[in-house]
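The structure appears right after this line, and notes come after that.
Each chain you see keeps its place in the complex, though not every chain is here.
Every chain is named by a letter (A and B) in the order it is written, and numbering of its residues begins at 1.
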Amino acid sequence: MKLGIVIGQIIATRKDERLVGSKLLITQPIRPDGKPAGEPLVAVDSVGAGEGETVIYATGSVAARVMRDLSAPVDVAIIGIVDRVDCSAEKKR
Amino acid sequence: MKLGIVIGQIIATRKDERLVGSKLLITQPIRPDGKPAGEPLVAVDSVGAGEGETVIYATGSVAARVMRDLSAPVDVAIIGIVDRVDCSAEKKR
């Protein structure tokens, strides 16, 4: 999994029917210190994440496991909302 | 998933028979602001996307889930057409 921040949303009325009812959140990958790391992704949400929140997301075929329809063609899913990042080791470097 | 723009098409008469009848669209990955992000991919289309349209695509084994023949060797699929990108958080940066 990786850390990200929800920075927006995609509106798409024409889409695979298995995605109907799922929010499509633009998620900026970040490092533990909050700095961006790579290009934004489009993730389905399974935990009620909202804009500005720091989240954990998974990619690849396991992402579809958060969908009601497990056969959905989904490859990025938000699976947790971060309360706290404990990363003392990084500070020591 | 990621955002992309359809920028062309591949014509290939000799191909895996499970791909016959599928359009192969050249898709340029983009960021939420529309700028290119990485190299173009070749995606199968499942939503009637056309050249110039902004789309959502999925990669990996889940992409084959949009095919009539679910056993097709397909790893990139367009799964939605974007109506609007709401990305206020990015503007604030």
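By definition in this document, a residue touches a chain if its C-beta (ideal position, glycine included) is under 8 Å from a C-beta of that chain, and two chains touch if they have at least 3 such contacts.
For clarity, every value in this text was computed on a predicted model and none was experimentally measured.
Each protein chain is a copy of one sequence, and the assembly as a whole in this entry counts 5 such copies (shown in place: 2).
Everything that follows uses one rule, which is that only the chains that are shown with their structure count from here on.
Chains compared, chain A against chain B: the Cα-based superposition rotates one onto the other by 70 degrees, nearest 5.
Rounded to a whole number, the gap between the C-alpha centres of chain A and chain B is 19 angstrom. Residues of chain B that touch chain A in their complex: 1-3, 29, 31-32, 37-38, 46-48, 56, 58-63, 65-66, 77, 79-90. By the touch criterion given at the top, residues 5-16, 19, 24, 26, 28, 39-43, 51-52, 60-61, 63-64, 71-76 of chain A touch chain B in their complex.
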